[in-house]
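Shown here: the complex without one of its protein chains, the others still in place.
This part shows chain A:
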Amino acid sequence: MHIKTSQSALLSNHEVYQHIRAESEHYLNDETANRDKALSNVREILKDGLRYFEGDPSAPPGLTQFVNPAKEISDLHPARPMTLYKGPNSLLRALAPKYRLNKAEYLQIYNVRPTSRITLELIIEEATLRFREEELDDMIDTIWRVFYEEEKDIPAGVEDQEMEKLPDEMLGDSRRKHKKAKRRA
């Protein structure tokens, strides 16, 4: 075993959930695969995954009902899982022109889907220093709008549309690069 790149990409919970669902079609629902003893570890982790995203059906009643955002997105956009990530209707295109956020912050917005300022401030580092209150509220509205956009309002094929690359400084990454360059000098 040789680890070539220990981190070649980041995945959002939603992407992983889609993948787990696709894999369980074969590993959990196919009869021959289901009987294969060697594959028990695969079945176990896939079941764990489904339980994490879809909730535990055997949970005792009386607890707060919670739907994982990953499942919610899948249910909202079953046919077009990539709309949120690519093209003019993506979250990046909605937020980047106005606010400088980094990759980790985008990822957590996808995963946690903040609906109140209190949660958004957790995700965005030093939120109150970087942004004004109105800006944070506007961000929440934008996130809400992008996530709950009606399927029928989105033109077909937007995910594959070629888009102009965003200038780097919009992504909030430039500051770190700057620091590194300085240190080297």
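Throughout what follows, a contact is a pair of C-beta atoms (placed from the backbone, for glycine too) under 8 Å apart; a residue touches a chain by one contact, two chains touch by 3 or more; residues count from 1.
Just so it is clear, contacts and distances are computed from a predicted model.
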item: Chain left out of the displayed complex - its UniProt protein name, from "Ubiquitin thioesterase", "DNA-directed RNA polymerase subunit", "Aspartoacylase" or "N-acyl-aromatic-L-amino acid amidohydrolase"; value: "DNA-directed RNA polymerase subunit"
item: Selected residue (touches chain absent from view) among A:16, A:82, A:96 or A:154; value: A:16
item: Contacts of chain A with the absent chain, listed as residue ranges; value: 1-13, 15-16, 19-20, 23, 27, 33, 36, 38-39, 41-42, 44-46, 48-49, 51-52, 56, 59-60, 63-64, 66, 68, 104, 108, 111-112, 116-119, 121-123, 125, 128-129
